[in-house]
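A single protein chain has been omitted; all remaining protein chains appear in their positions.
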Amino acid sequence: MQVPILKQGAYLIASIQSALSDADLMQLRDALVAKVSTFRSRGVIVDVTVLDVMDSFASRTLRDLVHMIQLRGATTVIVGIQPEVAFAMVQLGLTLEGVATALDLEEGLAYLDLKTIKKVSNPRDG
Amino acid sequence: MDETRIAIRVDMDVVAARQSGRALAVELGFSNTDATLIATAISELARNIILYAKEGEIILSVLHKSEPCGIVVTARDKGPGISNLEQAMRLGYSTSGSLGMGLPGVSRLMDEFKIDSRPGNGTIVTVKKWKR
Partner (left out) sequence: MRKNSDHHTSTRSTVAHTPDQLLSELVAHLRQNRTQLREEWARRITEAQLLMAMSKEEIFAEATSVYDNYVEALETGTLEALQAYSRNLSERIIPRGVETHEVVGIVLLLRDVLARSLFAKYQGDFDKLNRILDAYEPAANRIAITVAVGFVQERERTIRDQQEAIRELSTPVLQVRERLLILPIIGLIDPHRARQLTEQLLRAIRTNRAKVVVIDITGVAAMDSNVANHLVLTVEASRLLGATVIVTGLSPEISQTLVNIGVDLSKMNTVGDLQGGIEEAERLLGYRVVSVRDVAAIQQP
């Protein structure tokens, strides 16, 4: 089950459509990192609204993804974590430290706009 | 039929196991939050099987001798076993989500937690959650 990656201006949007196996997740990570380079994207949104479980592997892969993209100079935001999933994650000690999160796609876009515009218009602010 | 067995060999089996677990929890009337906690615990247990024992099975069963009913998840493998259980229960916990055993995390998701493991004899983890 491949995750479709949408290019929207300077951003890439990956909307997960169904439960993912570990291999799918790693494939998503690699594809996003590659596409950020190809399209010189400034921001990435990963929409996990449909995920009903986020275990240690998924959290770690997402965190790695965010850090790898950061090394490419782009910002990532994870959107759509469900209340129950968040509750289970923190019980497991998975807090996605250092990873930006937002409520949904709309909020994620607003976050990226804020982050990336700031970077361009006033580098001293960053 | 009170028991479901799911063989765990490849990573897709992890998804299958947690989906059956969630379906069973929902069928028994567990809240959405509890069903998610159960599914997450199963995911971690199944993952441990693949990581440390290569293969094994997840067994789901129902406890309904009396109200409230409960769900039992047993993770069984014939892997190398754990030599230092105390350490496993301590070391696994990691706020950064690194690849620990995650066993203390699992015990926090569930109401009851029991582990039986000896080097060379495999590992059996049994966890329970009661319907509130």
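To keep things simple, chains are lettered A and B as they appear, and every chain counts its residues starting from 1.
Note that in this section contacts are C-beta pairs under 8 Å (C-beta built on N, C-alpha and C of every residue); 3 or more make two chains touch, one makes a residue touch a chain.
As the structure is a computational prediction, the values presented were derived from the model and not from experiment.
Of the options A:14, A:46 or A:89, the residue whose C-beta touches the omitted chain is A:89.
Within the complete assembly, A:79 is the residue of A:12, A:25 or A:79 that touches the hidden chain. Seen from chain A, the chain kept out of the figure touches residues 79, 81-87, 89-91, 95-96, 101-104, 107.
The definition used in the following text is that only the chains that are shown with their structure count from here on.
With each centre defined as the average position of its C-alpha atoms, the distance from chain A to chain B rounds to 28 Å. Residues 11-12, 14-15, 18-19, 22, 32-33, 35-37, 39-40, 43-44, 47, 93-100, 102, 105-106, 108-109 of chain B are the ones that touch chain A when the two sit in their complex.
Those residues of chain A that touch chain B in the shared complex are 19-23, 52-57, 59-60, 63, 82-85, 87-89, 91-97.
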